[in-house]
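What you see is the complex with one protein chain gone and the rest in place.
Chain nomenclature is as follows: A, B and C, assigned in order of appearance, with residue numbering initiated at 1 for each chain independently.
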Amino acid sequence: MNRQGRQSRQEAGTEHVGAEALETFSGHRGLDREERLIFEIGDLEKTGVDLPEPEEGFGSCLGGLEREEPIGLPGLSEPEAMRHFVRLSRKNYAIDLGLYPLGSCTMKHNPRLNERMARLAGFADLHPLQPEATAQGALELIDTVAHWLTTLTGMPAVAMSPKAGAQGELCGLMTIRAALVARGDARKRVLVPESAHGTNPATAVACGYEVDAIGATEDGRVDLDAFMERLDEDVAAVMITNPNTCGLFERDIKKIADAVHEAGGFFYCDGANYNAIVGRVRPGDLGVDAMHINLHKTFSTPHGGGGPGSGPVVLSEALAPYAPLPFVVKEGDAFRLVEDPAAAEAIGAKPFGRLTAFHGQMGMFVRTLTYMLSHGGDGLRQVAEDAVLNANYVGARLEDLLTKSFPGPCMHEVLFDDGFLKDTGITTIDFAKAMIDEGLHPMTMYFPLVVHGAMLIEPTETESKHELDEMIHIIRSLALAAKEGDSERFKAAPSLAPRRRLDETAAARSPVLRWEPAHSGEALQAAE
Amino acid sequence: MNRQGRQSRQEAGTEHVGAEALETFSGHRGLDREERLIFEIGDLEKTGVDLPEPEEGFGSCLGGLEREEPIGLPGLSEPEAMRHFVRLSRKNYAIDLGLYPLGSCTMKHNPRLNERMARLAGFADLHPLQPEATAQGALELIDTVAHWLTTLTGMPAVAMSPKAGAQGELCGLMTIRAALVARGDARKRVLVPESAHGTNPATAVACGYEVDAIGATEDGRVDLDAFMERLDEDVAAVMITNPNTCGLFERDIKKIADAVHEAGGFFYCDGANYNAIVGRVRPGDLGVDAMHINLHKTFSTPHGGGGPGSGPVVLSEALAPYAPLPFVVKEGDAFRLVEDPAAAEAIGAKPFGRLTAFHGQMGMFVRTLTYMLSHGGDGLRQVAEDAVLNANYVGARLEDLLTKSFPGPCMHEVLFDDGFLKDTGITTIDFAKAMIDEGLHPMTMYFPLVVHGAMLIEPTETESKHELDEMIHIIRSLALAAKEGDSERFKAAPSLAPRRRLDETAAARSPVLRWEPAHSGEALQAAE
Amino acid sequence: MRYLPLTDDDRRAMLQAIGVADVDGLYTDVPASADWDVRGDLPDHKSEIEVERELLRLAGRNQSGGEGAFFLGAGAYRHHVPATVDHLIQRSEFLTSYTPYQPEISQGTLHYLFEFQTQVAMLTGMEVANASLYDGSTAASEAVQMALRITKRSGIVLAGNLHPHYAAVIKTGLSIVDHSLSETGPDPRESGLQDLSDLITDETACVVVQTPDFFGRLTDWRSLAETAHAKGALLIVVVTEVVSLGAVMSPGAMGADIVVCEGQSIGNGLNFGGPYLGLFATRKKFLRQIPGRLCGRTVDADGREGFVLTLSTREQHIRRDKATSNICTNSGLCALAFTIHLALLGEAGLRKLATLNHQSAVKTATALTALDGVEVLTPAYFNEFTIRLDRPAEPVIAALAARKVIAGLPVARLLPDATELSRDVVIAATELTSDTDRDALVGALKEVLK
Partner (left out) sequence: MRYLPLTDDDRRAMLQAIGVADVDGLYTDVPASADWDVRGDLPDHKSEIEVERELLRLAGRNQSGGEGAFFLGAGAYRHHVPATVDHLIQRSEFLTSYTPYQPEISQGTLHYLFEFQTQVAMLTGMEVANASLYDGSTAASEAVQMALRITKRSGIVLAGNLHPHYAAVIKTGLSIVDHSLSETGPDPRESGLQDLSDLITDETACVVVQTPDFFGRLTDWRSLAETAHAKGALLIVVVTEVVSLGAVMSPGAMGADIVVCEGQSIGNGLNFGGPYLGLFATRKKFLRQIPGRLCGRTVDADGREGFVLTLSTREQHIRRDKATSNICTNSGLCALAFTIHLALLGEAGLRKLATLNHQSAVKTATALTALDGVEVLTPAYFNEFTIRLDRPAEPVIAALAARKVIAGLPVARLLPDATELSRDVVIAATELTSDTDRDALVGALKEVLK
């Protein structure tokens, strides 16, 4: 398998070579290096970990279940491993390299103090099932984060264990379900706006509900009329994202909440966009019954390459008793974990079950508390306001050239559609890929689904005006270039990244999902 | 000041753009970003450090020496600082990115375990002037490293405080000087081979000696005849690098040592190339009186961007009493620091003085001991042997195409000259710069001075055969291209690095060594 | 505040560009009654020095694993992770990148995910693996849900010796769907093999077992696989200690259809329970039913090889209410740590590590067997086994903890209803367990039991 990537030439090249068109013998290009798979550079005999020597002639107690055949795992020496992963890393974009304006993702600065704190032995080298007396600091920390979350949201309770936002949604809906079941009310439907994130409908279905999609109004909000029409006694909950995925605050949010409560249902709020209002608006004041908070968004915990996250769910009085196991309670000066149904019942709780082994994403809680204490109860409001200010500034500076989808101020993200690309032959994705050549990560594309060719820009509050101005300059320049017909720039883009556009169709048509040793024939093909 | 670097274009570009020739609006090129100076992005009011608030209305005791005028230091928020330095870092080559075959520099893998250990609070947060009773671990560690160094080199003593190799040289020569002075023997000259590193003659002069340069033989060793001729009663010391800077072991080393001893002088060995023999050959067995060991070379301590280093000097019996202050002694179970002349004299030592405040590069000692324990007394020999094997392998695979300067096996580095580039119009530097385009750091160039257009390749033992083979492929391909007249590739190189060749002459002609605020007129010009 | 780059001048200029007088002008859609400053009793912001002090205080209230002798496992294992691993996962380009949706500038992440998937497939002895789930327990639940989808049946057979948390998570998932559940009871002395076989019917979607099981016991599940397959059911094998796969026959070799593991042991610390790493591997014929992300190989516009996220029509962001799972954020960084650690170990290192673990456990069991009032119950095990004391275990464990010995898991903590197991303790030993630790355990236990 040729993994050298860029074309390489044989030793005796003689043609004239111009600067950037230069083809190299190695396939590398200066600091931009090609890299192979560990399976191609490693060795079954080699190891990069020096372990103590096992004792010779030691009788085993494996019950005859020894693994005899080779596993096939290559080993690398430490220097080789270091290079491999450092080289790979250099092919990634990252917050630390530049603006990462992914709408709905809140890619903010990840403070390194948080990393240092999470690595203190007292947190990192602590077993979840140690006797509680030896983990009081950990339980106190969970309780403290919980207190911050309930105070900030104005909600009486919080379930801390969900592992990410999507599991938080599940947690919320299961709590609702349990509350309904408890009152003998087996409802079947959940109302979800069309603009919702994919996890919302997926979660509702995973929780056994039918999804009823609600359209959006002209101004990007939930269509209140449509909503009222669908709302009935069979609706278990409405799942609304607020601020919504168009970056707008749902003006009718209290009406919706009141209506759903009146109909005997619950209001689940998707809190992925909580960054726009943290410290300023309490979801509890808006009638929310349950809302997950993506700690890896609003509270800045790193989730490089796609995770890990953490998605605690704040709960209203009505739902609090049904929160899942485990949870922390304080008894006098001591903190205790309630881990099983009997112990929960003993204090009047009726947990719907358990979502995960152990007690949630402790590593994220440590980082979150570090972040909370750093901003302080007095400071988080500025986070929200700067996030909103940054988004509106970008909107204001771009709206003459791009098509802003909805008028008026936005929250922490600003939505454009592809109207301004009309007749240029250039699509949202072309535009986005051209941003890559300019040194920027693209915005979220084609989401939400309620506008055509969506471009959702969320700068976050950790961007300076200078960085915003540079992004604005780039986007404006590209928009002008697009309008002036420079379509080659877009169709060919990216041309300056480690790879040009990748063939996703081919990837899905005959999936190759793992390396296979050459002799075992051609790579794995999906069998269907 | 335009610091955007690559030419940027105005918003309304319309020409057709081909892939890599693409000019971007931003000046950035994908992940390769231009970056400005902190003075251009920072702000006097901004800070990226949150400190407690000072008390208001606090009376000062500064004696009226307040600094009133602005200092001019820009501050960056934490996210801005993170980006700035991460972006800068990406413009550097590094061991972790690839082979760094700088002859004489021993750029080997820097283990991260060493970094972790050096950051233990017990070492990193320890003050050099704490009561000895509160720093016994630190003193034990220094003593242990000293024991390793004396054992490995077969020398009775070691001065631990020198801050790098060059200071080690100074330490060695001052010790020699002190020994000579003590016997009333004021000698004036130091013999230094022409192939020596620049620090050798510089140190000899800094130590008040005249340098007498000794030529090299045809086979790259010190010219024994010339040496004998110059050797007389006025020679304080001979400074010889062994293995020498041509990567060769000095065959006559014992003859030289004996002769200089006979003449009443001392043998200073530059131990920068100790990596070739560590664990296998004891310099003490070769008649060495003093030798510095660059811990940042042989013992793998990182010195990114040029430092820090550490250069302990092992000493013979004759020189040991004159070692500088401070040093550690063991008394019963306790370790003690001898810090002043009186204390030293009390135990019979006659230190020539003090080279530095405090006790040397503790941070490097921690890393060094970590490294020593990891390889073990049984394992260091393999370090030397693999280093030598790697260099010889490169030599063997290249000698048909390049001009290897000296026949026979080399030690840890292999020397070529520019003979193979004869009549191509391509120089050593051109060749080196073409390596940059291929993703490699060049070898050491134009050093040692004893061959024309030197190319000194030191792969070190932490390179895999695969990495060596790739370097060999690249160098061979380039050598063939050179011979076939593809000179454009070399003259234009590098074209794929963050910068093309920089104008060093202009830099030296009118030096701009600092940023100046725009209003203060043009940048600082050297006045002469 | 150091994380906020805007200066007051910036804010003013930006508000002007927007055309509002102040930031309140941007919050006009928020009902006035809900728009106020939320401070409650939360403390004001602190300097970095003070924050560090507060976190150090909290950390200091915990007894970390290195502070004494440590013998706790039960689904989370204390292993040595080389310094290189933690250094590398903190590279900015790994730590602060997003899900690799823009493959052109995410090849670093995608490349290691492809390696990760291959490593997981090899380790489990399966054909394909995904790019990670939250942890072992949620992966187990996803596996059961997948089995229900594949078989279109509703019977679930759960081994009683499955980790109680895993069983609870699976049951929580099942509580939503129509299903019929059969379970064996927990028993450190019995594998339950026969009972499980007997429970499999033509209605069984899957049978879920663990290896080594919750009590540390190793069982050959091959005959169970045959029984299941004969009845058209799937065998789901759970592994909570992946290091065991360096010594013990793989679930794939035993005939598993889906293998889920807690991957924490490789590359990841204990972290009081999270973040951890769910591994998920299966047969290629079930590819399109896999939950979570998959990374696949392809080529770019210049024909150069590269990687992309693929088969996303299974996923919520494309398929929404038809997705195979609602998972979005997964355990990316933990997967990276796993990949790096395993690339460092390699086959040779993993096998050696597994041997060390096994020897450490055998030595520990041997030392404990010699004690009065202690009986070792587990006949065959990897690095964990169960002992029975002559009295209720929980107070003993508490007494040992007070002596800085974290001695293992009293079974009663996770199975309070299984009163017959109230004297049992699950004990783990790893490469980090030294003879000194063993002596400390034995010494302290003698004291407490006398």
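Note that in this section a residue touches a chain if its C-beta (ideal position, glycine included) is under 8 Å from a C-beta of that chain, and two chains touch if they have at least 3 such contacts.
What you see is a predicted model; the values in this text were computed from it and never measured.
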Indicate each shown chain that the hidden chain touches within the full complex. A, B, C
Specify the residue from the set B:261, B:280 or B:476 that touches the hidden chain. B:280
Cross-chain touch to the chain not pictured, restricted to B:354, B:452 or B:476, is B:354
Of B:232, B:385 or B:488, the one touching the omitted chain in the full complex: B:385
Could you pull out which residues of chain C are in touch with the chain that's been left out? 2, 48-49, 80, 82-83, 87, 90-92, 344, 431-432
On chain A, residues whose C-beta touches the chain left out of the figure: 30-31, 43, 45-52, 76-80, 82, 86, 111-113, 115-116
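The working rule: only the chains that are shown with their structure count from here on.
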Distance-maximising chain from chain C - centres being C-alpha averages: B
CA centre of chain A versus CA centre of chain B: separation in Å? 44
Mind checking the centre-to-centre distance between chain A and chain C? Centres are C-alpha means, answer in whole Å. 19
Which residue numbers or ranges of chain B touch two or more of the other chains? 30-31, 50, 77-80, 82, 86, 111-112
Where in chain C do residues touch two or more of the other chains? 1-5, 45-46, 48, 50, 82, 84, 86, 92, 105
